[in-house]
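The structure appears below as structure tokens.
The complex is shown incomplete by one protein chain, all other protein chains being positioned as in the whole.
First chain written, first letter: the chains are A and B, and each begins at residue 1.
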Amino acid sequence: MSSTETPETRTGEKPPRSRGRLRSRRPAVLVVLLVAAVAAAIAVIALRGGADPGTKAAKGAPAAGPVSGGTLRYAVAGTQVSLDPAVAATAVTGLIDRNIFDSLVFQTGPDTFAPWLAEQWTVSADGKTYTFTLREGVKFHDGTPLTADAVKASLDHVVDPKTKSAYAASLIAPYKEARAVSDLVVEVTLSRPFTPFLQALSVPYLGVQSPAALAKPVEQYEPVGTGPFSFVSWEKDKRVTLRKYAGYASPRAGAANQGAAYLDGLVFEFVSEDATRYGALTSGQVQAIAGVPPVDARTLKSLPGFGLTATETPGLNYNLYLNQTRGPLRDVRVRRALSASVNVGELVQNIYFGYYKAVRNPLSAATAGYDASAERSLASYDPAQAARLLDEAGWKLGPDGYRVKDGKVLSLTWPYWAEGNKEQRDVLAEGIQAQAKLTGIKIERPAVDTGAFVSKYLIGGEYDLVDVSFARPTPDVLRFAFASGNTYEKAGGNVALVNSPEIDRWVEEAAETSDPATAARDYAAVQREVLDKAYVLPLYTPVALTGLSGKVKGVTFDTQTYPEFHDAWLKA
Amino acid sequence: MPPLARWLLRRSAQIALVLWGAATLAFLGMRLVPGDPARAIAGGVQASATPAVLDAIRAQYGLDRPLPVQYAIFLGRLLRGDLGRSYQLNQAVGSVITEQLGATVALAIGAMVLGLTLATVLGLLTAGRPRARALARAFEFCSISTPGFWIGTLLLGAFSFHLHWFPVLGEDGLAGLVLPWLTLTLSIAGVLSQVTREGVEHALEQPFALTARSRGATENRVRLRHALRHAALPVLTLSGWALGELLGGVVVVETVFARQGIGQVVVSAVQGRDLPVVTGVVLLAAVTFALINTGLDLLYRLVDPRMRQVAL
Partner (left out) sequence: MTESTRTHAPEASHPDVPEAAHAPPLVEIAGLSVDFATRHGVVRAVRDVDLTLRAGQCLALVGESGSGKSVTARTLIGLAGEGATVRAGTLAFEGRDLLRLGGREWRRLRGRRIGYVLQDALGSLDPLRRVGDEVAEPLEVHGLATRDDLEDRVIGLLADAGIPDPEERLLQYPHELSGGLRQRALIASAIAARPSLLIADEPTTALDVTVQAQVLDLLRQMKDAGTALLLISHDLAVVARMADHIAVMRAGQVVEQGPATHVLTQPEHPHTAALLAAVPSLDAGPRTATTLAAPVARAGTVLAEAAGSGTGPLLVDPAVSKTGPRSPGAAAGGAVDVVQVRAVTKTFRSLDGRRRTAVDDVSFTLAAGEALGLVGESGSGKSTTARLVLAEFEPDAGSVLLDGEPWSGPRERDRRARRSRIQLVDQDPLGSFDPRFTVEQVIAEALGPGAPVNGSEGGRPEAPGSGVRGGRPFGSGAGARRERVVELLAAVGLDAGFLVRGPARLSGGQRQRVAIARALAPGPEVLVCDEPVSALDVTVQAQILALLARLRREAGLSLLFISHDLGVVRQVCDRVAVMKDGAIVEIGEVDAVFRAPRHPYTAALLAAVPRLDTAWHDTARPLNGPATEPATDRDTKGIR
């Protein structure tokens, strides 16, 4: 075996001998590693000097009054899939785009609006035609002048199926067409009367976009509006950088600052981790954060040099919807019993330390049409009453503490969609589960992924309970949530699967009427009815908790709780 | 054909097979989980896309065709190197990935280098020294058993928020990388240093270590010149594992430290059921692993001359 290898093969290619062959072997790997580590350490130390967190605020400005300059960093949760407000549905998109885009009108109260890009507007008697007269001399960031055609292009872009609008198009579902009457007058025609139209136009998702930007291919899309800040860059999953639009000429009526923004730059940092975001604010790496965790809210408030702003979200509260088409919940007594079993006030207080308020109405108190008296229809916490109702409905207490009827346990399915969980809603749900158990109602929470949540539950209807909140400052959300035609499958929010001709009539009438009194009466009736029939168990009003550094001045929040940075400035 | 070329050719064929398998799994995975991809494309659960919009999406993406046809189209595109366009981002998948790759690679490579350095130093210093070893063991235990998420949060709280040493947000330079590096490093350094130490200890028990000492070699010389290379072999073997650990850790680290990178891309792509991006990342991961393993095999032969004898 071994001798088959001839000596020639081993010695044949005798390499020229070179000196020092034995010295070439050093533990090279180790040396390289050590050098790399030392180099990295030195580099870091060297960089530390220049890495002063915070901003270069304007210097030498007088102590009082707004000063110009500086960059405000605002850390927000969530990421961004598109900057086109017409496409995306995420809250972050609205938050950012609010600074880039102006809207035709500005919402000043539950149902009052002020001029913005539209200097004035008229609504036809049949409520189907809106005529807007645009402000003169407004230019988009790219220099394109604001014209009637631009408005038309913007609206057409929203409803174009190719845009694949996830949200904006649904806001103006009755939109038929827009027509440029003159250079600055645009006439919008709806297919039916639709009072929430002005409100819809006021949200950032329907901000007016530059027609030149929209004409570009989708891949090259950049948000170009008329707002106080213009788009600079978007580093995916990291930040969006905006710059002051020096030529800003369209502040809304009544804004404190009628000129260009004070800030030179506005940067949105995407920080999805609550603790990181909070730490970034307190350590001065950012000047504002959205979504302060309720547990940290109290601490932040007490920290010198920081402030906390709480803004209640208008629209639908965070509610629990009871699927009235399925199983035991078809019986209104069982629905009311469930409602009476849960001490919402106590749970919310314990979990959110008072920063979120327990509610007794599906509609947020900050919304137009809110009827405080509707809460009288709610089946309030009363375990004895709950037990009575269940007894009446034939559900008797079984041996293991759950109620039984015809051999079946009173068991309700409440799918748990973890990806959608926030604000410790899972903890709240556990509390509800525990309290319902006390009256003998079993609540099961199968964990489901997004696909199953949508197809099996939201569309397939195999749920008894589902929880959701929906922020939008108009009572028209009641139509979204309770009109029989607005099931999830049909892009609506009627997850209780309410099918009530009365409610349908009320919400339709309220949306079409031009008489505020009629609308108010209709909306109040809806609120009473859904509580009376216990289609919904209101839980709490989501609160936008914004943490601000003491240096930040002049930040205001609009009715939709979006912070406005047009007036904001940084103290030196 | 020289053996090395033949081996590389065979390896390439294997890699191609792995890629095909990975792509198919990604395709099936994203298609077979319940839920309508069209709805995902339309913006997810919160979106209120009308049925008309959904139909338009299905037609545009060919989602209305039978699954085998979709698969054939999908494979055909892949063969042409076309990863497709992201459903969510309206951008070519290739550019989505390349945009984000740099940040992740910087993170992973830095952590790997740091981890190996730390492991080497710890392993060399503590091998065969009971007291030092006990200390190192405690460190390793913490490193192995503490989730990366928690390490990251602690480091962030201590060094960024309290001491202000390393800013995390608004800092794209090296300083912003230090804490993420450390977090990732700690997730692998424990195991690596354990393995290094065991390798060094094992080598020190071998006759050649005794021989080296009998020649008058100092302890440092025995460890550095002799034992370290032996310890490098098991560590090399573990590098594949470490890489997997790093890629997993990248997702966590990028979330905690609010960094951009492939990890974030993956998370949002999976949540948004962005099939083209998921496929792209899966293929990228498969290629990375295959290349690294091939490289490791070659490196192994470099470190251990005995391996050069073994048929490729």
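We adopt the following convention: a residue touches a chain if its C-beta (ideal position, glycine included) is under 8 Å from a C-beta of that chain, and two chains touch if they have at least 3 such contacts.
The shown structure was predicted, so the numbers you read here are calculated from the model rather than taken from an experiment.
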{"item": "Full-complex contact with the absent chain, from B:40, B:83, B:103 or B:212", "value": "B:212"}
{"item": "Selected residue (touches chain absent from view) among B:230, B:259 or B:273", "value": "B:230"}
{"item": "Absent chain, residues of chain B that touch it", "value": "3, 206-208, 210-218, 221, 225-226, 229-230, 303-306, 309, 311"}
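The rule is short, and it goes like this: only the chains that are shown with their structure count from here on.
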{"item": "CA centroid of chain A to CA centroid of chain B, Å", "value": "33"}
{"item": "Residue ranges of chain B touching chain A (in the complex, touch as defined)", "value": "33-36, 39-53, 56-57, 88-92, 96, 99-100, 110, 113-114, 116-117, 120, 153, 156-157, 160-162, 164-171, 173-176, 178, 224-225, 228-229, 232, 254-261, 264-265, 268, 271-273"}
{"item": "Residues of chain A defined as touching chain B within the complex", "value": "27, 29-30, 33-34, 36-37, 40, 43-44, 47-48, 51, 53, 73, 75, 79, 81-82, 87-90, 161-162, 164-167, 169-170, 173, 218-219, 221, 235-239, 267, 269-273, 275-277, 279-280, 282-286, 417, 419-420, 449-456, 458, 489-493"}
